[in-house]
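To keep things clear, I will list the structure first and then write my remarks on it.
The complex is shown incomplete by one protein chain, all other protein chains being positioned as in the whole.
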Amino acid sequence: MPIPESQVRWVEAPRLGLWEQLYLPAVVEGLKTTVRHLFSPKVTEEYPEQEPKLPPNYRGVHRLNRDEKGRVKCVACYMCATACPAHCIDIVAAPAPPEWQADGREKYPETFVIDELRCIYCGMCEEACPVDAIELTTLYDLTGYTREELIFDKEKLLSVYDYTVQAGTDPIRTQAGRLGPASEPATFRRPTHS
Amino acid sequence: MPVFDPTTTAILIVVLLAGALGLAGYLVLSERKIAAWIQDRKGPNRVGPGGLFQPIADGVKMFLKEEVIPAHVDKVFYLLAPIVSVSTALLALAVIPIGPTTPPPPPLPIPSGATPAQLVDQLQRQQAEYQQQTSFVLAPGLDVGILYVFALGSLAVYGVILAGWSSNSKYSLLGCLRASAQIVSYEIPLGLAVLGVILMTGSLNLETIIARQTEHGPYWFILFQPLALLLFMISLYAEDNRLPFDLAEAEQELVGGYHTEYSSMKLGLMLLAEYVHLVISSFLVTVVFLGGWSLFGLEALLGDTALTAGLKVCILCGKMLFLVLFAQVIRWTIPRFRFDQLMNLAWKVLIPLGLLNLACVMVVLQWGLPWVTLTGTSLLLLVGAGYLSTRWQGSVSVPRRKVVPLPPGLPPGVTFAPQH
Partner (left out) sequence: MPVYVNDKPVELGSQRWNCIQAAQQAGVFIPHYCWHEALSVVASCRMCLVEIGEWKDGKVVMQPKVVPGCQTPVKDGMVIVTGEYDRRDPTLPPLPYDPAYLQAGPPGSRAKKAQADTLEALLLNHPLDCPVCDKAGECLLQDYSFRYGRSTSRMIDPKNTPPNKPHISSKITLFTDRCIMCTRCVRFTREISGTGELCVVRRGHHEEIDVFPGRPLENKLAGNVVDLCPVGALGSKDFLYKQRVWYLHTRDSICSRCSSGCNIYVDSNKDIVYRLRPRYNPQVNGHFMCDDGRYGYHFTHAAERIRRAGLLQQPSTSASNDPDYPMRRWLAWPHLVSRLRQSLQSLGQQPQRRVAVILSPFLTVEEAFLLAKALRSLAPQAQLALGPVPVVGDDDRYPKDVHGRPVEPTRFIIRAEKCPNRRGVETVLRYWTGQVTPAEELLRQSWDALWFAGGYPEAAVVEAALPSHWSAPPLLVVQDLFPSPLTEAATFLFPATSSFEKEGTFINAMGIAQTFPRAVRPLIDARSELQLAHELLERPGLVQAAAVRRELGRAIPELAHLATIDPPAAPERIELATV
């Protein structure tokens, strides 16, 4: 849509003085900057030898969290799969095993597969998750020899959880300790309304 | 060092070529390193200590890459282009002094009554004496020295044009069109800039030009012709397709420019030619404006002839290297010009300034004024050009719409060159 003429204001280019018009001072000024940087300390991280320090809210490989009994925390609500813009999450839900149902677990993911190659690491899945079961970790060095290798199933994603817990690199969202509204039965919310 | 012997010449050719090629390789490394350092990176450091063997790896890579000749190219010219590029670049090395030089003897005065035999004898003696002198030039005593370099520099554009034309690709064609227009335009200020020096020395011979600057102490032409040096270096960067004038191979617009369709060692040769051009240009600036092998009498400190020669080689090559590195730093200092700006710079700024400067030189020489006057006129011309620019700048000749005039000077909060 063209901008209406009434909203356009034409201005002249700023006029340069003699000093600027000589250009050479500006070139010298530029040279001063470049030469300063020539000798300034370098910021390169030499990656394989030097591990980068990532912020704790970095969005890397996913993990599936475990609940306090070591079971997969996911309730197979498909919110992540629905939110996923890359359609990389595939879940097959099933009724939870009978012994889980005592804890109010009615549904669980029979399979939970993420295609890490298709994922764009936007973090919508963890934002959508009502029980904070899926999270993006700070693991970034995701490699494999085949495409199949990078299609992570439930066990692999749980093992990422175990690894990150052991390594102490929990994502910042876990450290925040906030739980979604659907995990309400365990902790009754205080009234937010007067 | 007598180089009139064919064997010596052959050896010198080999040494010079090998040196130039090796240097070009390391210039690629320094280019990358300087780029990295200016951007606060470390640069290539994987091959050898600190990346020192990177040129070797690059060379091996160039050789081992697949030789692709696209189906749509004009094969003869396509293959000819890198050859033309490299050979013209390397041929110019023939007259470039790389160390201590001796100017050729002046023309013999012909005394009245001397017999031809006497004259021949005198000439032969003079020549024999000249040939005993040290001269680190492949073809010493060439009286058209600078012309020869310029001629080859102009020929080099054929490599570019052939490459762009024969590639049958729009990027290549645009690149070569830009390159040819640019090189043709900048030849003129290049010649005008050096013409003043030639008038002052009265010779086209590069050894003679060095000699003129060293005979009576360090009278480098940078002192008398600073404006000419500026014009010369700007034009040289344009001639060499170096930033800020690398319009012919502007990656953002033209992929690889005129060598888009080249691969493997053919591309290597193209790039090699560019670096050899840079080296030659730097040598030329050193010789013409920076006093060649002289350095404030430092070169004469060592009494030993051989050591002095070595020192002079070091000084000359050191100046050349400094200029090359300076060009590489400039690359990251000044952003690329737009093509119309490039043309405006040549035709509206450099050529008038070069002509006025030449006129000043002629006036000074005609009336025998001291050379120092030229320093003053140079500075005056520069400031005058700047002043005129402030008068004429920023005026839209046919404004498309009503333009709101701004007060003169920069708007508040905007500075171009903060003066500390």
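Residue numbering begins at 1 within each chain, and the chains themselves are lettered A and B in the order written.
Simple rule for what comes next: a residue touches a chain if its C-beta (ideal position, glycine included) is under 8 Å from a C-beta of that chain, and two chains touch if they have at least 3 such contacts.
Every value quoted in this text rests on a predicted model; they were computed, and no experiment measured them.
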Contact list for the unshown chain, restricted to visible chains: A
Selected residue (touches chain absent from view) among A:22, A:76, A:139 or A:157: A:76
Among A:11, A:24 or A:94, the residue in touch with the chain that has been omitted: A:94
Touch list for subunit A against the chain that is not drawn: 75-79, 82, 93-95, 101, 104, 106-107, 130-131, 181-182, 184-185, 188-193
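Note that only the chains that are shown with their structure count from here on.
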Distance between chain centroids, defined by C-alpha means - subunit A, subunit B (Å): 52
Residues of subunit A defined as touching subunit B within the complex: 8-31, 33-35, 37-44, 46
Residue numbers on subunit B that touch subunit A, as the complex places them: 34, 36-42, 45, 230, 329-330, 332-334, 382-383, 386-387, 389-390, 393-394, 396, 399-406, 408-411, 414, 416-419
